[in-house]
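Beneath this line is the structure, given in structure tokens, with notes to follow.
With one protein chain removed, the remaining protein chains of the complex are shown where they sit.
Labels run A and B following the written order; every chain starts at residue 1.
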Amino acid sequence: MNRAAMNPEQNPVQTKGAISIRNVTKIYDPEGVNVMAVDDCTLEIQPGEVCMVVGPSGCGKTTLLNAIAGFHSVTMGEIYLDGELLCGPSKPKADQGADRVVVFQNGALFPWKTLTDNVAYGPYVQGKLGKAESRQKARHMLAEAGLGDFLEKFPGEVSSGMARRAEIVRALINDPKVLLLDEPYRAMDELTKSIMHEALLEMYDRTRVTLFFITHDLEEAIFLGDRVVVMTTRPCKTKKILNVTIPRPRDYRVLSSDAFRQLVDETNEAVHEEALKAFEAGEREMA
Amino acid sequence: MAETETVAADHQRNPTGFQVFVVRLRRNLRTTTPYFAVLGIVLWLVVWWLLCEVLKAPRFEKMPGPVMVLKELLSPEPFLGISIFTEEFYQHVYVSCRRIFFAFCIATGLGVPLGLLMGWSKRFREYTFPILETLRPIPILAWVPLAILMFRGFEGPVIFLATLASLYVTTLNTLLGVDSIDESYFRAAGCLGSKPHHVFLHVVIPGALPFIFTGLQISVGVAWFSLVAAEMVSGDYGLGYLIIDAYMNNVTIPMVIGMVTLGFVGWGTSVIVRVVGSRMMQWRTRALALENR
Partner (left out) sequence: MTTAVHSATNAGQRTRRTRWEKIRQSTKFWRGLIAGIVTLVLWEIGSRWDEWFDYQLPFLGLIPPPSAVVVAWGEVIPQYGYWESWYLSFRRVLEGFLAAMIIGIPFGLLLAVNRYMREIFFPPFEVLRPIPPLAWVPGSLIFWPTNEMSIAFVTFLGAFFTIVINVLGGARSIDIRLLRAAQSMGATRWDMFWRIVLPATLPSIFTGAAVGMGITWEVVLAAEMISGGGTQGGGGLGFFIWNSYMGGSLEQIVVGMISIGIAGYLCSSGIRWLGDRSMPWQRLF
């Protein structure tokens, strides 16, 4: 199945995985008080694009991601994936067939399954592969990601970096159209993070899957992304979109280049103002 | 080929439960903890012995001391008819354990599925939970007369009361267990393409297991609690009956023997539940072991 892995030079041009977010508004209504999380947000994401979303904490980025993933409906507007309606004001589609897979903020590998069983879960429950075959494929893909020594470990026994990597493998084994990452490297130190980044880029070069990546680390956003979308504080809408023109494949040397520093400065300016607003509002973050 | 090797290596790296036990025991023996524990228990026995047998302090003189109890318990021809050599003793233990076994099995068989369903389906929970919450404040003991009337004989009421006590605990803990599962596991399962029955099998059940087993341990405890009460009020055999029978006949030694035995057997059953639990939750046991807990 891994055409891309066999000849990495020949980057496949991705044709699936275009997300179109049109005038999306989301209002929460807990305790009778309306909270507007997303306000009239419009965004077009090309197939195979790495779209990085940055914004102050609690601004509603995760709400947007959840809407794309189909975890809840939106109050107004629509979200399309390859021209197919994913999410609108009515109830989201329940059965999603793993065309978009989420990597969660705090990690959501099932702690009661070994890494192999975790990765094998997707193909098995979708009925694509039998139990033994899915495990076989899972072992193969884990080994490819450098986790060959941890196949039968439980997530609680490996480092958070390893677990996060396994979680991405668990998503990729389903051959999804979109990978939605919700601050996956939030709790990691810089050194581990840089290793994770390189692994993610390597994976992206192989598969060219569309990435929708939420973060509040600006350097991470620019290092990984094709485009960086800066969001305002709550209610969240797009404030600024920066195109990152640094050529791929990128490695850590990019971090010290002038083009990179300039982009960081530019983003910082946009984000700082919003961060200040969010801080002064002083509201408790919505997880 | 390479795969089997890694699996084998894995087994070597993960010590068995017994090895872990031995290592911990050795480490423990090097600290003061076990010696203090022995000291504490001995101290307590000595105080009891002094008060009841040597000083014969007022009121304490009515109670048997540890030496008297031990003598009676270990004598092949007990003065008062109950010792570890008499068949009657084992009859009482056996009857109580059998009742606990039935009650525990029924309560677990009903309570765990009920709790899982209540946690899983919001609608089912909203219909059933208020009823459960209305019945729960009524103490188990208040059911005694009704139980005696509803079930004929000796076994029925006792098992009913013990089951009822366990049922509440098991159901509520299972429900709590399902509630405790992080929302992101459900979402992850959903976006990996699970059908509802997959979510139930692969997320709800294993996710709730830690709470279920905590609940089962408590449930064994309350089962014993209500069993004793029920046997005291209505019973023909069993440890609770042994105690109340001794009281009625004004002998104290079998009474204390009954209490001590109850303590032991009750402790034993909760250990069994705990061991089964850690067996079934390897993922948790191993993670906790890494944190040295």
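Some points to look at:
The criterion applied here is as follows: a contact is a pair of C-beta atoms (placed from the backbone, for glycine too) under 8 Å apart; a residue touches a chain by one contact, two chains touch by 3 or more.
Just so it is clear, the model here is predicted, and its values are computed rather than measured.
Although one chain is not drawn, the whole complex shows that of B:L146, B:L201, B:I272 or B:L288 it is B:L146 that touches it. The omitted chain makes contact with just one of the residues B:G177, B:P210 or B:G240: B:G240. For chain B, the residues touching the absent chain in the complete assembly are 32-33, 36-41, 43-44, 59-60, 62-63, 123, 126-131, 134-135, 137-146, 148-151, 221, 224-226, 228-229, 232-233, 239-240, 243-244, 246-247, 252, 255-256, 258-260, 262-264, 266-267, 270.
Rule of thumb we're sticking to: only the chains that are shown with their structure count from here on.
Contact residues of chain B toward chain A in the complex are 3, 6-7, 10, 182, 184-185, 187-195, 198, 202-203, 206-207, 209, 281-284, 286-287, 290. Interface residues of chain A, counted against chain B in their complex, comprise 69-71, 95-98, 100-102, 104-106, 108, 110-114, 121-122, 125-126, 139, 148-149, 151-157, 170, 174.
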